[in-house]
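Apart from one protein chain that is not included, each protein chain of the complex appears where it belongs.
For chain A:
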Amino acid sequence: MTAVAQAPAPVKPADPERSPAARRRRRVPYLLLFPGLAWLLIFFVAPMIYQASTSVQTGSLEKGFKVTWHFATYTDALTEYYPHFLRSVLYAGSATALCLLIGYPLAYTIAFRAGRWRNVLLVLVIAPFFTSFLIRTLAWKTILSDGGPVVSGLDTLGLLDLTSSIGLTEGHRVLATPLAVVCGLTYNFLPFMILPLYTSLERIDPRLHEASGDLYAKPLTTFRKVTFPLSMPGVVAGTLLTFIPATGDYINAELLGTTNQKMVGNVIQSQFLRVLDYPTAAALSFILMAVILVMVTLYIRKAGTEELV
């Protein structure tokens, strides 16, 4: 008792915020975040700042580059290369739409109809990842080669006349046409569409389908009113995961297209590595990033998924 009476100041040991254990507990999240944050800082934020500064520099390789706040690089780059931006968005948009058209039925089947084959099919979806991106795209060069079975088959069916009449292909070839680039993009990014779609479809309680049927919805109406709205998070995630990297992609256009199919990624690559015009390359990168950010923001607003995800 005397010990308590002699205590110099009333301490409140019951205060949970001040106890050492609580302080340690509050530090834990920061410790867990540290590796990731450090990684981002070194490999994302620092290069971004470096690139931002490059984009407003002037000079040449021989005399060296200096920051002169030359923002005209941006307007010049945009004026000169806006067709490539448009083409990138167009190609990536078409590839995303194709991925959705091909991927949705596939993901739907795996989620609801595959039964015990489900895991096998999922492994098949990601199987292409066991080969490198470059090799897979090169393989498409063979598949679409002039006079190959695919091209001559399409030609016999008269489909090539159709695609060339709308400017997708030229004459009797597929390789080195917009169609080839879009096909390559579609193929390469398809798994990024299927997996999020599958995840969101698989989470839907099958009883909701039964309930919908019980409430007089025909199977197609059930899909329109129940299944599809509930799979929106997957649609949004899948389209973003496909569209964003496809817009910046240059491998497909490089290998399957010609100079007439160059996308903005190809321009950035050649400005950096061949022309060695670093400010223009950096400025193009930032414009591309801004374009994607604006489009994604508008898209997410429109899709209204805040409540669903």
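Just so we're on the same page, contacts are C-beta pairs under 8 Å (C-beta built on N, C-alpha and C of every residue); 3 or more make two chains touch, one makes a residue touch a chain; residues count from 1.
The criterion applied here is as follows: contacts and distances are computed from a predicted model.
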item	value
"Phosphoribosylformylglycinamidine synthase subunit PurS", "Spermidine/putrescine import ATP-binding protein PotA", "ABC transporter permease" or "FAD-dependent oxidoreductase" - which is the UniProt name of the missing chain	"Spermidine/putrescine import ATP-binding protein PotA"
From A:Ala180, A:Leu197 or A:Val226, residue that would touch the chain that is not displayed	A:Val226
Absent-chain contact - pick from A:Lys63, A:Arg116 or A:Arg207	A:Arg207
Contacts of chain A with the absent chain, listed as residue ranges	205, 207-208, 210-218, 221, 225-226, 229-230, 232, 307-308
